[in-house]
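The complex appears here minus one protein chain, its other protein chains still in place.
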Amino acid sequence: MPGNTFGHSFRITTWGESHGKALGVVVDGVPAGLELSETDIQKDLDRRRPGQSEVSTPRSEADSVEILSGVLDGITTGMPVSMLVWNKNAKSSAYDYIKDIPRPGHADLFYSEKYGMRDHRGGGRSSGRETIGRVAGGAVAKKLLSLVGVEVFAHVIELGGVKAKQLSFDEIRLNVEKNVVRCADPQAAEKMLEQVNAARLEGDSIGGIVEIIATGMPAGLGEPVFGKLDADIACAMMGIGAVKGVEFGVGFECSRMKGSQMNDPFIINDGRVVPKTNNAGGMIGGISTGLPIICRIAVKPTPSISKTQKSVDMAAMKEIDLEVHGRHDPTIPPRMVPVAESMMAVVLADHMIRSGRIGPDSLLV
Amino acid sequence: MPGNTFGHSFRITTWGESHGKALGVVVDGVPAGLELSETDIQKDLDRRRPGQSEVSTPRSEADSVEILSGVLDGITTGMPVSMLVWNKNAKSSAYDYIKDIPRPGHADLFYSEKYGMRDHRGGGRSSGRETIGRVAGGAVAKKLLSLVGVEVFAHVIELGGVKAKQLSFDEIRLNVEKNVVRCADPQAAEKMLEQVNAARLEGDSIGGIVEIIATGMPAGLGEPVFGKLDADIACAMMGIGAVKGVEFGVGFECSRMKGSQMNDPFIINDGRVVPKTNNAGGMIGGISTGLPIICRIAVKPTPSISKTQKSVDMAAMKEIDLEVHGRHDPTIPPRMVPVAESMMAVVLADHMIRSGRIGPDSLLV
Amino acid sequence: MPGNTFGHSFRITTWGESHGKALGVVVDGVPAGLELSETDIQKDLDRRRPGQSEVSTPRSEADSVEILSGVLDGITTGMPVSMLVWNKNAKSSAYDYIKDIPRPGHADLFYSEKYGMRDHRGGGRSSGRETIGRVAGGAVAKKLLSLVGVEVFAHVIELGGVKAKQLSFDEIRLNVEKNVVRCADPQAAEKMLEQVNAARLEGDSIGGIVEIIATGMPAGLGEPVFGKLDADIACAMMGIGAVKGVEFGVGFECSRMKGSQMNDPFIINDGRVVPKTNNAGGMIGGISTGLPIICRIAVKPTPSISKTQKSVDMAAMKEIDLEVHGRHDPTIPPRMVPVAESMMAVVLADHMIRSGRIGPDSLLV
Partner (left out) sequence: MPGNTFGHSFRITTWGESHGKALGVVVDGVPAGLELSETDIQKDLDRRRPGQSEVSTPRSEADSVEILSGVLDGITTGMPVSMLVWNKNAKSSAYDYIKDIPRPGHADLFYSEKYGMRDHRGGGRSSGRETIGRVAGGAVAKKLLSLVGVEVFAHVIELGGVKAKQLSFDEIRLNVEKNVVRCADPQAAEKMLEQVNAARLEGDSIGGIVEIIATGMPAGLGEPVFGKLDADIACAMMGIGAVKGVEFGVGFECSRMKGSQMNDPFIINDGRVVPKTNNAGGMIGGISTGLPIICRIAVKPTPSISKTQKSVDMAAMKEIDLEVHGRHDPTIPPRMVPVAESMMAVVLADHMIRSGRIGPDSLLV
């Protein structure tokens, strides 16, 4: 079972490596009649793009997207939407020294064990550049979701041990892009940035937590007992590189709560029965409750660090000290924000179509 | 997309409701030539079975499994293995009073919103009894995994705020079934049991954390970039009722670590290159590293509590005070142990077959 | 990839062997709110049932279906519908003599090559009894289709070289069940029956052609370029045992036609543009045209014959003369009628749901 296709009724197939010719995605299941241009896609690719600040790798890539199919006169046709981005600034020779040395925390060794070889140039497909296809596909999903009033956004809530204070959705939306760490709490953002810079100076890296929110959700999405909405989202999130944990609503904290604290009571609101609180994070029994989805993911520190680490030269088969050079981010969460949003959007668009809330074939009929 | 089938090359399709005639599973993709009897299945069903101690519901069910197909003279034939368990002790009338009242923390309301109706008898398919099919299917998966030296086991590591101390795999295996809370640390187990009993007396319930471990793992399982092993496990775990979070290795703690702390260095061991530590929890880049898989799930407190809660009588459309009677567990994690093991086993068996480590058609050729 | 699940949005998983304990099906994706009882299912199972006439095996089975899940108070709940039929009249010892002798035309040898063993009792899962699950699942699909005005029916149009004359849909519906060969042309039916009886007397068997029709079809079903409606139907039909060919509309005859003869011209009818003729058989470009689907399948003669055939005793590894005893049909097409209808119905119900013409979750909302 190859693993480069995600989704059922809305489906992305991504391809490409860090130092190959190009990277891209085929988005299948886009209903006909959606206005879609390269601008819609570029907006999110630009948020993912490297080289924009001190918190990301200096690799310089325009990451300009081309739509190759599925759109006619600015409108989707129901046919698969193929998109690509050319690699321009790959410096493959910079990776020659690690051809035989697996980098700790990276997938290098395990690609070799699985495939009998690996593309060592910039990590090949296990590079963060692989997410270009996800973000391009996610941008289409977001456009679709906007038609039914669903908005997906994410922000960094913890970085290097610095926690953001709790903010309203409006504050998050307003402030998240105002600083390079994508934390909507300006005081915390400042301290986070200090942590990033301190780690970089030490040749080290730091981890953090990203929260992804979806508002405007209808109740009733998700398919028990194995296609539950939270199960699908967990799969999508854990499939992003560097993510080591995922939780919804109160998350792991639920293990220390009593039923009387955890249960969201029901009230009547505007003539509808709804949960009064959202400890559940927008899903119960794997079905959306109509309240916002609240999801958090734990992102490990960037495995590429210039501090000395123990590894093995597999050609000589001897243990060595390794310093990882090359261009890399000192921390991942800020750039993970658009990626995590994209995967959430893909899952939600998929379930919107599966459940008939967005027509599977066309917005025009 | 209906949601009652899980897996690709090894696949379970479960069916049945808490108060229907029976519950069961069809296991497809079992290679021919596996010794399999009802005893293999019953062993795990008995661990899941209710009515065994003060920590579980008093509903009395033998949960005796019948294998209906796919086995000839005690050996699997490569054909689908269908198994069922008859419901015997359903007391549906006990649920009449909640026909129009959604129970907080339960999926009742959201089944109604999705399906336009719900089976209110004991929660219908959103009941914990739904997991019978998972456990029966998981028992087949475990049997298969034992052929390649993989063992899956789980234990309760936190309950009602009481944490177990860290134990060796051998201590866990040895002690986990020695107490009713399935905690391998006897001192902690005693305190956990006090918490359970205190909660029950208050008419309340408590949550906890279950850790699932797989030993004997080969390196190389998992299919980047969307069929990663941890993504598939996260999907399997989050699809179990009451689970609100999942993490691997150091999990959420990674967000507070530096790269130099998090990265597992490589060493040479017995002529092979392997990670020296297992912060990653057995997978990097979505591929198994050869070290044990370490997965933890957060389990919320049982939503059924007899303490008064706010809900709505939907027939009268008015807010009411609700006390949930009926038979239910005061805490879920102890009974979740075999269920979580089962889902882990299904994912691993699937990937073992996909990757060719277990022959897809037959163990005999 | 195990092969016992068929369909996407409406999905059947079948299980069971000719001489096992039982056979059955899990139908997933049935929307909530469908009236469904065992009577609905039994009706078609009775048409498939053996022992009813001289054209079928004398094996005596009531084939009484039990619905085990997914139905509450006569209404589907959106949960999987599990159904089973117990085997009662299996005479396994009658097959002992062929334990080591593959029967020509049967899958015996190839099951052994694939699975390293085979269930020789009555052909195991390669028996025609395997279709019980298909027919039970198809009956649910037919019920669903009836809600949107689609009717599926089939008839024998050729048997042992005797061809039925062309009849109107009404004549077919009216007459097909009036004779044991299920041919709606009474004169032809009589001659067909003579062929069957002559073959039986010789210890031989005959083949034929079944035509499957779906009326009331909407335009627009089918998903280019790989999920085309005709591709899915072809897969469903070719997956039935003994089928060696499938064609639509004019079928193979198209290869001798000119474009000016083959093309169905467009006219305006009742304000809509429609094809004037139906050479295409109801689908063009893999999408339904709104005209009836016309599908024909070639059914080979029953492989079990009592005439002497060449085979090999694999225990002694020597060529032998074989006469196949046991109970078997002298011809298959009459009993294939309900089976082929069922598979057509499953495909159409699946596409109706996929395309949103039948709500995926519920008929009640």
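Order as written gives the chain letters A, B and C; numbering starts at 1 within each chain.
Methods note: contacts are C-beta pairs under 8 Å (C-beta built on N, C-alpha and C of every residue); 3 or more make two chains touch, one makes a residue touch a chain.
Source: prediction; values computed, not measured.
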Listed by label, the shown chains touching the absent chain are A, B, C
Across C:T76, C:S205 or C:S362, the one contacting the chain not displayed is C:S205
Among C:A62, C:V180 or C:C254, contact with the omitted chain is made only by C:C254
Of A:R49, A:R103, A:R118 or A:K142, the residue that touches the missing chain is A:R118
Even though one chain is not shown, subunit C touches it at residues 1-6, 8-9, 14, 102, 104-107, 109-111, 113-114, 125-126, 130, 158-161, 199, 204-209, 219-228, 230-239, 241, 244-268, 271, 273, 275-276, 280-281, 284-290, 298-305, 307, 309-312, 314, 317-319, 354-355
Contacts from subunit B to the absent chain lie at residues 1, 8-9, 220, 354-356, 359-361
Touching the unshown chain, subunit A contributes residues 1-5, 8-11, 13-17, 20-24, 26, 28-29, 31-33, 66-70, 72, 75, 77-82, 84, 111, 113-119, 121, 124-125, 360-365
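Rule of thumb we're sticking to: only the chains that are shown with their structure count from here on.
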Contact graph of the chains (line, ring, star, complete, other): complete
Given over half shared residue numbers means same and under half means different, the subunit B/subunit C interface is same
To bring the C-alpha trace of subunit A onto its twin subunit B, one rotates it, in degrees rounded to the nearest 5, by 180
Between subunit A and subunit C, the Cα-mean centres are separated in Å by 46
In whole angstrom, the CA-centroid distance of subunit A from subunit B equals 27
Per the C-alpha means, the centres of subunit B and subunit C lie apart by a whole-Å value of 38
Two or more other chains are touched by the subunit C residues 1, 8-9, 360-361
